[in-house]
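Every protein chain of the complex appears in place save one, which is left out.
All chains are identified by letter, namely A, B and C, in their written order; residue positions are counted from 1 within each chain.
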Amino acid sequence: MSDPTTRTIAVEYLARVEGEGAMKVVVRDGVVEDVEFRIFEPPRYFEAFLRGRMYSEAPDITARICGICPVAYQMSSVHAMEQAFGVEVGGQLRALRRLLYCGEWIESHVLHVYLLHAPDFLGYESAIHMAQDHREIVEQALRLKKIGNQVMTLLGGREIHPINVKVGGFYKAPTRADLDSLVEDLQWALDASRDMVRITAGLSFPEIEQPFEFVSLRHPDEYPFNEGRIVSSAGLDIANTEWNDWFLEEHVARSNALHSRIRSRGSYHVGPLARFALNRDLLHPEAVAAANEVGLPAVVTNPFRSIIVRSVETVHAVAEALDIIDRYEQPAAPAVPVTPIAGVGHGATEAPRGLLYHRYEIGGDGRILDAQIVPPTAQNQLTIEQDLREVLERNIEMADEPLQWRLEQTIRNYDPCISCATHFLRLEIDRG
Amino acid sequence: MGRDGVDRLISILEDRGFTVMGPTVRDGAIVHGPLRSTGDLPIGLRDEQGPGTYRLFERGDDALFGYVVGPSSPKMNFHPAETVLWKGSSDLTRADPAPEPPRFAFIGVRACELAAIAIQDRVFLGSGAVDRIYASNRSGSFMVAVNCVEPGATCFCASMDTGPRARTGYDLAMTEVIGDGIHHFVVEAGSDIGAEVLTELGARLAAADEIETAERLVGEAAGKMGRSLDTVGIKELLYAAAEDPYWEEIAARCLTCANCTMVCPTCFCSTVEDRGELANGSAERVRKWDSCFNFEFSLVHGGPHRVSPASRYRQWMTHKLASWYDQFDTSGCVGCGRCITWCPVGIDITAEAAAFRARGGDRA
Amino acid sequence: METAADLSLVDPMAPVPFMVLQRREETHDTFTLSLEPPEPFQFRPGQFNMLYPFGIGESAISISGDPAAPRRLVHTIRRVGNVTAALDRLRPGDVVGVRGPFGNPWPLDEARGGDLVFVAGGIGLAPLRPAIAWAVSHRDDYRRVVVLIGARTPADIVFVEQVQEWRGQFDLEVGVTVDAADHAWRGPVGVVTSLIPGADFEPSEALAMICGPEIMMRFTAAELVKRGVTTDRIHVSVERNMKCGIGFCGHCQFGPYFVCRDGPVFRYDRVERLLTVKEV
Partner (left out) sequence: MARPTLGVFKFASCDGCQLSLLDAEDELLAIAGEIHIANFVEASREVVEGPYDLSLVEGSITTAHDAERIHDVREQSKFLVTIGACATSGGIQALRNFANVEEYTSIVYAHPEYISTLATSTAIADHVPVDFELRGCPINKHQLIEVVGAFLDRRTPAVPTFSVCVECKRRGTTCIMVADGIPCMGPITQAGCGAICPAYDRGCYGCFGPMESPNVGALAEWWGQLGVGRRDLVDALRTFNANAPAFREASEVLLQSVAGPTTGRDSRRS
């Protein structure tokens, strides 16, 4: 029916991403005409209904934006509130927050690497299909993922939407013995995560190098989770309070998510590749060793190789979790006291899939006057489209079915959390 | 004997192979936990209880047992909240091993708790069938009672005739005497094995005046109960009140949350959940505490028998204070006050009983 | 406590495997299972068992067979939920767990020398059948024996052949009525209570046993009282939620009673008031 010089490929639902969305590419006469990564998530209006709520509710409410990385939302929100109120959470409480984040990183990275992304490289529809041929790998993956979940469950009460995080710290701090119960599993996990680096480094990757501007947190002493300045590979170096001076969110017609760009520069890339490129010197020695063993360069610009970097970060998270537990002493109180005052607070932390920024304006009664939330997938949206264009151009001769798969894989390089960005992804390749 | 005597008692019981349990502080309340020494006891603490409230305070002395009962009771060990009843394969071959009797020794058990245990003994051991889980947990247990000298604000054991003095069901009973520079325990044996342990303790014989003081303190305690419940004709009173609209008034306050039944040391009701991996040919039946406040409790095909909160509260209170007499020849309430303290909205069984009595008077 | 309970005793909560011998359809939603007990199964009419289809759950089910046939345990079951549906899936050769027998029987001894009146509503005939069987096989112990059966429609009558058989017996008065008739129905139409005024028994000497829905039992009792049967000579079988069958679980409490131990068969004068108070 269609013009012989045009082809149309349509995919209703993009699989193995968190949330649902659509993609549409238009190729006319062999030339890529348009690439759209569309997010159709029905709006859920978090920023709106946060208005009028107590500051203390923000960690639990914003967690519900995303079931995959609730800890990230809890962390960005508590840091923003603490900044607004001039509260410092240090010492063991700060360490416990990092530990909780380690748990989420392990869980989320392993989920993505083995259950969502690896099947693309190995040509399986899903990890369950993959398990038919690679049962041990999938079993190891599930066990490793479970250990991440155990860290979150012990510290947070449950793995999804943990209940123990509050502005000022925690509701209840674990005992030393509680944490010690994790050590044996985490030691196993250290080996398993090293294997993960080896296994992912052994995959074959499409050739593509992208001129990304990487953006991530940078902290003087630690690989970034909770705190630090916002830096970029193009020289940006700002405090989180300056976010809106540099970053811009745009609302475009094709998407229910807001797209971010750096003012007067354009797209940028957040996530493991960015963190790795900007903080490699701060990785845990175990992670550095694992990266070196497989010869990972200091900066990785092939987005497909993000799967290796995610694995390296998993080693980091496991190793750091062990260190934190090793040095743990139960704090005298599970939280520092918090008195709300009128003001503005910013929080930027590193969700597994990249920088997550929150900003709140709080009234003197502790109620939220205004909220702004910028999730990682929204920030990567333009970059994903650029990758899609590049991959499409390089593979324009590919048949529809493998091409479609390759394009899906390109999106999955970003572990996109469309639930965060808002949901519903549909892929259409219009070669019309 | 002094505090060191209690420590000796703990180690003697340990040596005899008992798992020694007693009051300990956890999460701001005194609950039963493992005891290794008197250091694990809530030394120098007292509890202040009221309807729906419980707080711990310093006493200003070193009393080991200067508080009354908390939310837990030995029921948690004898009739656990959750336990596997049966486990087996599809041909119904049993796969769970016979239970290993754990042999608990409880230190610091109050008279009301002994009375409650006696009631559960009757339920699980003494009315025909024998419950093997209860029997196993209960068998060979050793009870060290503490006579109450400072009853709490929600206590009413004196009116239920179960305390403050432990009368039966103990192996050893102690009275703690503290003040005026004195701090000692007057101990008596209530069983042969108790006497044996007492001998092993090697405590000196109490002087007549020491016994007298201890007696006096316990005797006075009966007059210091924070609450009371008039049991005269209570069964007939409540049976007659079955259709009293006053149940609705209680129901307006009652959350039907089941807390009172969970903390009550005599409540014994349970449900059974079936779990299985039928594909693997194995299944188990798990018994869990249940409550007459839950819908499913009275569910039959077509719906629960007791839907209205009023009917569920009525079932509970009538069972405790009336039908228990018909079933087990005793009250179902021992006057420990837990249901008053641990009701999240402070509904008070003694006050409600009094309300029915007042209304019964009107009716008559 | 010094007396260690003897744990080697049979665990009353452990299901014993019985093999299904036969299954027959009674009505569209009711079926009868015959089970083979590992050893002869003694019970008294009116008692029940807890049946356990493996892994699904337990249900209290009355014994509906002949007490004189201890090698064949019979249960008649209406499919209303998941456990009864699982029982419905059992086929000859399958295994089902049995605990029992539990509960109080019908007072057949006490009735000796007098008249017997059985009144059944729907599947309520199941727990009465062993008693009727007993009466038939001990016919000389009783004077008149009356069996009155009510069902919603002719298709809901259980034990049709057996009822036919009883009808054919000269020393048994059998009345069957339905709430709603079909073309083929030749018998009376109406609730079962309507059969009572005309039934042939001597009220002062009769002992009545009723089983059916609670409301039906109350109306039937009232009708019997009208005929002059005193409430202490009327017996009903009560149903409550039940988890254990031996008074541990507390679910079956019915006023001061445990239905599993003190019932299911109750003397009517003892429960009459309870049956009228809402939500007991």
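Convention: contacts are C-beta pairs under 8 Å (C-beta built on N, C-alpha and C of every residue); 3 or more make two chains touch, one makes a residue touch a chain.
Note that the structure is predicted; figures quoted are calculated from it, not measured.
Touched by the hidden chain within the whole complex are the displayed chains A, B, C.
Of the listed residues A:V138, A:L273, A:A348 or A:I362, the one in contact with the hidden chain in the full complex is A:V138. Annotation: of A:I128, A:I341 or A:I396, A:I128 touches the absent chain (contact as defined above). Of the listed residues B:D4, B:D27, B:D180 or B:D209, the one in contact with the hidden chain in the full complex is B:D27. The chain not displayed touches subunit A at residues 13-20, 41-49, 51-54, 57, 60-61, 64-68, 70, 111, 115-116, 119, 125-129, 131, 135, 138-139, 142-143, 145-146, 149, 157-161, 163-164, 166, 170-172, 249-253, 256, 258, 334, 405, 408, 417, 419, 423.
Seen across the whole complex, the unshown chain contacts subunit B at 26-29, 31, 52-55, 70-72, 76, 81-82, 252-259, 262-263, 273-279, 288-289, 291, 293-296, 309, 341-342, 344-346. In the full complex, subunit C makes contact with the omitted chain through residues 55-57, 81-83, 85-86.
Here is the rule we use: only the chains that are shown with their structure count from here on.
If you sketch which chains touch which, the pattern fits none of the simple shapes: not an open path, not a single ring, not a star, and not all-to-all. The busiest chain interface, judged by C-beta pairs in contact, is B-C.
Chain centres here are C-alpha means, and the one lying farthest from subunit A is C. With centres taken as mean Cα positions, subunit C sits 65 Å from subunit A.
Centre to centre, using the average C-alpha position, subunit B and subunit C are separated by 39 Å. Chain centres here are Cα averages; for subunit A and subunit B they lie 51 Å apart. Of all residues in subunit C, none touches 2 or more other chains. Against subunit B, the residues of subunit C that register as touching in their complex are 1-7, 9, 11-17, 52, 54-58, 80-81, 95, 97, 239-241, 243-244, 246-251, 253, 255-258, 261, 277-280. Interface residues of subunit B facing subunit C in the complex, by the touch rule stated above, are 85-86, 88, 90-94, 98-99, 101, 121, 123-125, 127-132, 135-136, 138-141, 143, 191-193, 242-243, 268-272, 274, 276, 278, 283, 285, 290, 292, 296-301, 305-308, 311, 315, 319, 322-323, 326-327.
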